[in-house]
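All protein chains but one are shown in place.
Moving on to subunit A:
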């Protein structure tokens, strides 16, 4: 017989750990601030490539003058094209018009004739469209969460669907927080890949939670005499191998993506894949250690309330 882990019995420890993560993230975000990508705030990012040695501060000064805007520059190397890049970020809420960018490139090519300066990419977002995009993203996540609760409430109505739905979404919010924490701690600006990661992990984590709830549903039929806590614990243990193996395969796949992205220097993939890995691990943790035990707490609380009502029906009425 396999050893059964007493997950539900240790729920207080898990709740404490998760609460700590949430509190720590909030405090960290409040102190150090949250970086937002220009996709949400508006602004422009222009990437130029160059050959040889480039005087970064002189370059920044020329570009700033040509575009008539405050900007920050940063050097980087593209491992695919083997070229040195200089990335200019224009201050928040200020994006530039196309014709100015065109003129700026000409100026730069004239001022730095030896460096073969080429414009590799530009991303320019107006402030109003950025904030609209942000609102829409929040709306998409919210609508997604509500629809999931509705669906789970319907499918798991035999085991108290609403509580199952709400608890699974609480576990999901935990995962969102962990992903948020990764972006904040690693100083990755929030952008559309943050939204994509969040939505993926939402689906992924709810997947694991549903497999466990599905077992609880099944065990409610088979083991009627068991207590809620025992039943949930049994279900978690029965599905543990699946949960762990699925996480191993998907995380392995994502780690490979991550490593390749690092080798090839594809930043956009890395900032997508890395939070995804953490999110997947968090999804494993929250499905096993949070959503099940949390549901037990709710059910026990409900049972206690019922018992209390039976014992002292008058006291309740006041």
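Basically, a contact is a pair of C-beta atoms (placed from the backbone, for glycine too) under 8 Å apart; a residue touches a chain by one contact, two chains touch by 3 or more; residues count from 1.
Definition applied: contacts and distances are computed from a predicted model.
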item	value
"D-methionine transport system ATP-binding protein", "Cytochrome c oxidase subunit 3 family protein", "Protein translocase subunit SecD" or "ABC-2 type transporter transmembrane domain-containing protein" - which is the UniProt name of the missing chain	"Protein translocase subunit SecD"
Residue, one of A:109, A:200 or A:227, that touches the chain absent here	A:200
Which of A:84, A:192 or A:230 contacts the chain that the document leaves out	A:192
Touching the absent chain when the full complex is considered, from A:71, A:117, A:257 or A:294	A:257
Touch criterion as defined above, residue of A:20, A:248 or A:308 at the omitted chain	A:248
Positions on subunit A contacted by the hidden chain, ascending	78-81, 95, 97-99, 101-102, 118-126, 129, 132-133, 135-137, 139-140, 143-144, 147-148, 151-152, 155, 192-193, 195-196, 199-200, 202-204, 206-207, 210-211, 214-215, 217-218, 238-239, 241-242, 245-246, 248-250, 252-254, 256-257, 259-261, 263-266, 268-269, 272-273, 276
